[in-house]
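Attaching a single structure in structure tokens format; questions to follow.
Let's turn to chain A:
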Amino acid sequence: MSVKVSTTINGDAVDFVCQPDEPLLDVLRNRLGLTGAKEGCGTGDCGACSVILDGRLVCSCLVLGVEMEGKKLETVEGLADGPKLHPLQQQFIDGAALQCGICTPGFLIAAKALLDKNPDPSEEEIRFGLAGNLCRCTGYDKIVRAVQAAAKEMRGA
Partner candidate 1 sequence: MTASLDTSHLHDVHLWGALRPLVGGATSIPMRAATIRELFRKLSDEYPGMEAHIKRGVAVSIDGKIYRDQWDTVLPAGAEIYLMPRVPGG
Partner candidate 2 sequence: MRYESPATTKDAVALLAKEKGQAFVLAGGTDLLVKMKAGMLEPDLVVDIKRIKGMKEIKKTASGFSIGAAVPCAALKENAALVKTWPGVVEGASLIGSKQVQGRCTMAGNLCNASPAADSVPGLVAAGAKVVIAGPRGTRKLAVEDVPAGVGRTVLKKGEFISAIELPKKPARSGDAYLRFIPRTEMDIAVVSAGVSLTLDAKGVITAARVALGAVAPTVLLVKEAAKAIIGSKLDDEAKARLTAAASAAARPIDDKRGTKEFRIDVAGVLARRAAELAYARAGGK
């Protein structure tokens, strides 16, 4: 039996109905048209579906839609400020930090969660901060560099 849920996504009040056993990822993609979060595994092992739930980085495949009642969610669709890209988004483009791009939304969200808590991370902190996100194309080199560049830009350095 479907459940009605009221929540906040990227600052907007959103109501939806879903099945009680439906993962948040499916709700976002199939019911709300927010296909930026990707399903790479559905088991929390790839990070492609990363979202920020009440300030914490989580895999949306490991959250039930029904748990969203009264929560606040940030997804990749909310990262840019109108036409102005988030520094992470711009640095990923400028630094060629994406090849196929399927993992990119997850990396951007994970990187944002990292920088929200740690504005000046070391290379090691970036690498471990992003270790929950799999990328098969880049060898992570340019991703780490893009996050470093964005962090620097955001610190105003």
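With respect to how the candidates were assembled, all candidates are chains of the complex that A comes from, given by their letters.
Following the convention adopted for this analysis, contacts are C-beta pairs under 8 Å (C-beta built on N, C-alpha and C of every residue); 3 or more make two chains touch, one makes a residue touch a chain; residues count from 1.
Owing to the predicted nature of the structure, the values given are computational and were not obtained by experimental measurement.
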item: Chain A in this complex - touching candidate among 1 or 2; value: 2
item: In the complex, chain A residues that touch candidate 2; value: 1, 3, 19-21, 23, 42-45, 47, 50, 53, 56-59, 61-64, 66-67, 69, 110, 113-114, 128-129, 131-133
